[in-house]
Structures are given as C-alpha cells and as structure tokens.
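All protein chains but one are shown at their positions in the complex.
Which chain is which? They are A, B and C, in the order written, and residues in each are numbered from 1.
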Amino acid sequence: MIQRILIANRGEIAVRVIRTCREMGIETVAVYSTADKDNLHVKLADQAVCIGPPPSAKSYLVKENLIMAALRTGCQAIHPGVGFLSENADFARAVQKEGLIFIGPDPDVIDLLGDKVQARNTAKKYGLPITPGTEGAVSDPAAAIAAAEKLGFPVIIKAAAGGGGKGMRIVRSAAELPENLTIASREALANFADGTVFIERYLENPRHVELQIIADGKGTVLVLGERDCSVQKRHQKLIEESPSPGVDESMRNRMAEGAVRMFRELKYRGAGTIEFLVSGKDFYFMEVNARVQVEHPVSEFVTGVDIIRQQILACTEGKLEIEPSSVRLNGWSIECRINALTPGKVSRLEVPGGPGVRFDSFLYNGCTVPPHYDSMVAKLIVHGPTRERALARMNRALQELVIEGIKTNASQQRWIINHEKFRSGQFGTAYYGEIEKEVEHVH
Amino acid sequence: MIQRILIANRGEIAVRVIRTCREMGIETVAVYSTADKDNLHVKLADQAVCIGPPPSAKSYLVKENLIMAALRTGCQAIHPGVGFLSENADFARAVQKEGLIFIGPDPDVIDLLGDKVQARNTAKKYGLPITPGTEGAVSDPAAAIAAAEKLGFPVIIKAAAGGGGKGMRIVRSAAELPENLTIASREALANFADGTVFIERYLENPRHVELQIIADGKGTVLVLGERDCSVQKRHQKLIEESPSPGVDESMRNRMAEGAVRMFRELKYRGAGTIEFLVSGKDFYFMEVNARVQVEHPVSEFVTGVDIIRQQILACTEGKLEIEPSSVRLNGWSIECRINALTPGKVSRLEVPGGPGVRFDSFLYNGCTVPPHYDSMVAKLIVHGPTRERALARMNRALQELVIEGIKTNASQQRWIINHEKFRSGQFGTAYYGEIEKEVEHVH
Amino acid sequence: MDDKTLITLVEKFGSSQLAELELNDGSMHLVLRKESAIRTALDGVSIGGAAAEAHQAASDTGHSAAPSQAHKADHAVHLGLPVNAGSPAATGEIITSPIVATFYRAASPDTPPFVEVGSKVKAGQTLCILEAMKMMNHLEAEFDCEILSVKAENGSLVEYGQALFEVKRL
Partner (left out) sequence: MDDKTLITLVEKFGSSQLAELELNDGSMHLVLRKESAIRTALDGVSIGGAAAEAHQAASDTGHSAAPSQAHKADHAVHLGLPVNAGSPAATGEIITSPIVATFYRAASPDTPPFVEVGSKVKAGQTLCILEAMKMMNHLEAEFDCEILSVKAENGSLVEYGQALFEVKRL
C-alpha cells in the first residue's frame, strides 16, 4: 500500500479524497493557491504546499508545480480529483514519467475516451447503441430527406468537424431539410474549414443517465448502478439520483452489459462514468468521464461502496475489494448540489443530521469562498428506502441546513425537489429550462 | 395518520424525533424549560411551549404541564423520548386518559417490565435464561455452600428486598461463604428491615448486549439485531456497536427467539430493548427498557430502518412497514457518545462529513449547554463494512469533529477506540474501569 | 477626499470618542462606531449575531422572536416567552403564569372578569383562573396592586412564565 498521496485539487473533492485516505492510513499532501490558504482541504491534509496565485491557470493547472510538490514531499501517487487536470492525459503521462502513480486510467485510455468520435466508435464496437444517424457525410437534399425519414423527425444536422453548436440545425420536417442542410454546411465550412455534415436523430428532452464503473485495470469491472442527472442548468448538473426513475431492470442490465464489455476490453483502471441519453425505452451512448464524478455519493449510498477507496486500490494495487456479482442496490439516494451564488465569508454553517443524511463540503464556520473557482460549495446527499421517502428526507435536511454570509441555491433546490414534475419522476434534460424563470424567483 | 405530536423531552432525542416527524409530515410541538429556550429542539419544532423553570422536577417531569400543552396545541400524541417520563406508567395512563396516544407500550406492560423481579420471572416464563441462583432464601451456611458449589464460584449474595449494592457480597470460595452470608443478611436487615438473602452466580466482566425490538402491539415483533454496550463508565454507556464482537449467529438467534416470544405474548407496542449479560457462550436476561434508546442509531445503520418512524407507526397506526423476515444486518456500526465535561457556550462547531458518518446533536454554533441536564450533547455514529473499517472511519470522524467553548470527552473517546483492547473486541463491562485512570489523562 | 481633509480626519478621529470609522466613497457607505457600541454589539455576538439581537429585542418587548430565522422551521409559531416580574423595561410589575394552562378572566362565561384594567386588588384576591387538567386554579395576587394591563387573551393557552398582568404595586 502507498504511504502518501498528493491531491491535485481543491475544495470539496479534495476534502472527500482526504477523508478516505485517512481511513486507509494514507497520508495526504494538499496543494493550494494563495486564495485557498485557509481552505478546509489545507487544514485537513497532513501537509500542504502552495502552488501559485489564485487563477487556476497559474496554480491548479500547473503540472510542474504539482509534480514537484508530490516528488519533494515523498508521495507515491497523485489523485487528480474532478475537473482541473483529472482527464488530462499529458498530465497523467508526466506523473508516470516521474515514477508516480496517477490515480486514473492509462493515459492512452484517457486520450481515446477524450476524443468524442473515437469514444463513440469504441462504444459501438462493443455493442452499445449510439444515436442513429447517417453513416457518413450527407450533401444531396433528396438523399438527406430519405435518410431523415428513415431516422424519423426531428433530426439534427451536425458538422463532422464541429463542436459548440456551430453548424448544428434541428429540423422537424422534410420540407425544412434542404434549406437547413445548405445553411449548416455553409456554417460548418465557415467555422471549421470543412463543410461536411451528417444527420442524426434528434432526441427531445432525453434523460441523462450514467453508470458508475470501477475497474481494476485487468478486466474486472464493477457496475454500481446508474445515476439520473437530468436536472441540469445549461449542462451543469444540479440534482442527481440513483436509481433513475426512467430506468428499469431490463434497461439497467442492457446498459451494464455493453459498458462492462467496453471497460473490460479497454483494460480500464479506477473509477469512471459512462453517460447515456435515455428516450423512452431506448438509450444511446454519449461519452465516458474517465475519472470520479461529483455525484458519486448517490452511488455510494445505494451500494454501500466507498468509491474513492476502490478507485485508489484499483490504481495502486490493481485490485478491488468487491466482487462484481456481490453489488446490491438498496433504496434510493438523491444529491442536491449547493452552489454559492456569491463569494464571501461564511459567517454561520449549521449541518443537517439524523438518519440517511450526508453533507460533503469544504465549508466551515468563518471560511471564505473565493471568487476564482467552481461555485459548488457543498453536496447534500440523502438516502431512503423509496424515492418518496428520500425526497421527504431531502426536504427536511434542506430545511435544517443553514449557510449564512454567502448566498446559495439551497432554497431553489428545495423548491425543485418539491415541484410536482420533479416529484413525478417524469422529466428530461429540458426540465430545468422549463422551470428556470420560476426557480430564479425563489429566495 | 396523526397530524401533530408533542415531544415531552429536550436535547438530542427531541431533535431526533422532530427529524422523523418532519419526514412523515407530522407537525411537532416542543416543550422547554426556561434554561432551554434557545435549544435546537425549540428552533426546529413547528411550535414550542415553555413548561417550567430549569430543574427537571419543575419542568420536564411535570405531567400536567406536558399534557395541557399537548391538548391545547391540538396534538394527538405524545412522544416521551428517553429518560424523564419515558418509562413512567402513570404518565402514560394520564396521557391516554386525556384521549391522547402515548408513543410507547401499554402502561400495564411498562409497569410489569419496570418491576425487576416480575420482568425476570416473565423472561424465564418465555424461556429466556436468567442468571442461575437459588430459588428462594438461603440462611443455613451448609445449604449455602452446597448451593454455591452447584452454581460455581464466584457467587454473589443479594438481599431479596435489596438494591443499591446494600446487602450484596461477592464470594470467591466456600471458605468465605458462611461469614459473608451473616454479614449480608445483617446488612439487609439493617437496610430493608428484611434479612432474607439469596445466592446467584456472579458474572465477572460480562458483556452488555441488547436486542433492538419494534413491535406492532398485535404480536408482530421485529428484531433489529443486537448492540454491544460494554464500554460503560459507572453504568453510563459510552460506546455502542452493532453487531457485538461477542455474539455469533447462534447466540443472536437464541436471544431473538426468546425475545420475540416474550414481546409477542406481552402484546408489546413500539420500540423496546431487551438487555442481556453475556459471559462466554452464555447469556442471561437482565431487563427490558420499554422505550427507544440513545444508542438506537447503530441499529438504524446496520438495518437501514428508521426506528423512530416504525415506533410512531406502531403506536399510532398499529402497523409496521417492515416484515420481520426481511430484516438484514449489513456491516458494522459504532456510536461514540459525546459528553460535555463542562456546561457553557459552544463558540464553534464543525461537523464531520463524508460517507458512513452521522452526527446527531442539539448543538449549533453559539448555543448554550445548560448545567441542569444530562451531559450528552451529541452522538457520532459511523458505519462501515467491517468493524475495522468502521473504527478507521470513527477515528477519522473524531479527528474532524470540532467543538469549542465547552470541554467534551471527544479526545477520550478517540483514545478508547484506538486502544488495543478495544480494537481486539475482547472486553466486558469491567473494561472502562481498567482504563479509567489513563482515559482521564487524555485531553 | 483631498490630502488635507485626510490629515484633519486623522486628527479629529484620534481625539474623538470614536473607535471606528469606515468610509467607502463612490456609493457613499459610512460607518462610525463608538467603543461602547462595539462592546455592546460584541457582548451578544459570536455566530449567533442575529439570534442574539432577536433575543435582545424579545426580552425588551416581552415576546419571543424566533431565535434564528434561518434555523427556524416553516410555519413556526412561538407562544411567547417568560418575562421576569419586575423587568426594567416594564413600567409596572409583571405577574406571570406558574403553569401551562388555559387562561380565564372570569369564573364562567356569564360572570364578569375578576379584574379589569384599573381594578385595585388586595393581596389574596383572585386575578384569574388557570385551568389545567380540568382543575380550576385560582391565581391570587401576592400583594396589593392596581391592574395596568391584561397581557393574555381570555381562553388562550398560557405557558409557564408567560405574562398575564402588568400591575402597579400599591
């Protein structure tokens, strides 16, 4: 077992990793920017090294400073957390080059999964459904209409070289297709110097569902159930739950079969997430996040597995403590992300207690939330035997939570989890957009 | 379902009951002495009624004030919590006489179980082992020696009418018996005007083990595993765990069989605990606590059952949501009671987070711990897959816990859970006495 | 602010009774504090700043405010808080309820109240009935006094320590 680990991150995830390390008897080295010198992860770690000024680009993203700090404090491994350099294959390679363990998959696997087209092809290769679309480029309007009618409207025209919405057009009828094809192709050419476009079926208001995976790098793959992360504000997840109200036993098994095949063949190592879009009884591969995720606690609650512990064991020892067949999903878990709406000093923090409540945060009484980083300051996670009981528990825990000195979205979250549509379980990624105006009036 | 409940208690247990009531949609009425007007249970409840000055005898023990408060605030039930009037049959009767539901067993059952001799006889009747001893009085030295040799030394001489250690003598050999018999009888006569004594086998350093029971009052009895509460400072429990390191599957089943029979025949209603002394492979009935107990969260952690919820359902609806056969014991849970060593104002509170940690308390930043009541201010409870993992988690959680402004036993608890003998699991009720001097030097 | 003003300010401030001066021009945000003010503010403080102030206010008015709004449940209703007899804020002395009970000003709906505002009562005279557990407890005056005001509503629940009458000792 390794003796000491450097956590190349800050805030809540750094605190989370420290907690498990301490339970495992692994010493921790924290890193911090000058804005974070009083951050909880600095206080809780066994050592801390200042790595730069407040901007991430000059501190948490400076690979050399992180690696030097790890080497000179006698660490054997680096945990990248989430965000920052956690999916940066070059960083992983640099870490390994210095003889340190990178707590994550092989850099080549990170590269492969980071390339959306390669990831999509890989998923397809292992039998996972991908969004139906034309095999290759489409330019002839008649052929496009034929293809679109085969796929079924609405469809989306996408630039092959594209990204960021450029060259994308949603088309709802055959009549609109030829004109949009021309516009999309012209946009694509203007933006990417390549006018090639293709057509995919457009999923309206799909659910965002993902499987939590842990693998030992040797072909053993644990699936710790799915999470539903459909409540998103402009692609930022706000509320996550496990299981998903839109996934049944059959879909869960079909997802897991393909995922296990893919992760096994990739010799994937550590924690990872495979994301799907779910529309009715169909699901489509979206992407893989080759790292642990913010919302991992809901999976921890329903499976009883400490994901960070298994991740570290997989990456440092090449082993897992759990048999894939022994994983059981119990009850229902929900997470509300608590985001700061303003930076500032937390003048008062009161944490909810009682059964089935977990509060993961880097806040403490008197701490300062700097303006430089991600707005998430805490995660409130609950567990109950059913979705209804879990929601009643979340509602009561949110009532108990007190954060003074900074504004947070806690009361907005409470509004959402009590909203009729959220309660019904029948919603997709368009849900937040529908309620956004109302939510913004909640204080 | 009832709409409103009065909680005839204070502090941590009142907060605990409020949490479950809120999740059940039941409104809560708190009561408070003038010393507790800023207590957390008053802040969390929907309403609060001042019932008297600081001394319990003039506030929390004044039945009329409690019942009047319940009646006039439109409550349908009274939850007595632990301590105070929770095992007072007269209070239960007075509550029922006013048409209110008492959240506890029938007053006659409380009476029966409150009488130690009757309880012992009842347990024996339903097949539970009781400490071996002479059937009746012993006065002849020769007969006493014969009886003692049959029981096996050491034995304890007890006054039939006794209590409080008066007329009690531990005897380790036949030679010491006649003289001690005379002294014990004389002491008994002097103290209780009755010189009758009897002899029991004396258990040295037994384990304190108890079963958590919930019953619906109609004969359905849930057993939620056992708890080991052997770490006691002068009969005050300090650390509890579930399961017990001294109980195996076979003993657990034997205990449960007798307990289920007894509670079923008594038509027991609500939450209760049956306590045993365990010595090697033998166990002996000690007593029943006809109420919920402080240490119930460890059973909640290993079973996933909200005991307060089932208690309320049993007493108000005559039903339980769980089948006795569906109860599963998962992993290991440990509770450290956090006791105030001084009253005063809590200037800072930082609550541990992360997976498998629960903190139940009435403390908040800036609150005052009055000197009038029980010293327990919080319970830190953890859960893990094994005892070792749970202990590593407790150790880490105790390191994170910060309570400033009052002195607590938190660092002493951390010392104990890391003590070699505690780690070994091989200890009994004499354990704390053995380490007491060392513990007191821990700060 | 010009330099001269600044210097003058420092001089004035130094010799004044002020302990603190904060200025934040542009949108004009000025704070002046005397030492006494700071001391008072800090006496109650800590984390519970708001709570302490709410409580302060509560004991002045003789009514309970929720000690911390943020920490309070929805629909919270507090039924009042004990007031010490002879509180300095009151112009008279306060007679409080010694039990939790229903407060009745008269022996029955048909009879007049035992006392009215302006009534002068002798020690031992009944002021009201406090009904608890179907027992009609007569609350008697402990000293001769004049009723200045009646603090509780007829037929309402009164808590331990709740103000019932404000009286002037005679």
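Going forward, contacts are C-beta pairs under 8 Å (C-beta built on N, C-alpha and C of every residue); 3 or more make two chains touch, one makes a residue touch a chain.
As the structure is a computational prediction, the values presented were derived from the model and not from experiment.
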Looking at A:Ile13, A:Ile26 or A:Ile67, which makes contact with the chain not pictured? A:Ile67
Missing-chain contact among B:Gln76, B:Asn330 or B:Ser347 belongs to B:Ser347
Which residue, B:Gln96, B:Ser279 or B:Gln399, contacts the hidden chain when the whole complex is considered? B:Gln399
Out of A:Asn365, A:Gln412 or A:Thr429, the sole contact with the unshown chain comes from A:Asn365
Hidden partner interface residues of chain A, rising order: 22, 27, 34, 37-38, 40, 42-53, 59, 62, 64-69, 72-73, 98, 364-366
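One rule holds in what follows: only the chains that are shown with their structure count from here on.
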In whole angstrom, the CA-centroid distance of chain A from chain B equals 44
Between chain B and chain C, tell me the centre distance in angstrom, where each centre is the average of that chain's C-alpha atoms. 40
For chain A paired with chain C, centre-to-centre distance based on mean C-alpha positions, whole Å: 52
Going through chain B residue by residue, note those that touch at least 2 other chains and give them in order. 22, 44, 348, 364-365
Within chain C, the set of residues that touch 2 or more other chains is 47-48, 68, 71, 73-74
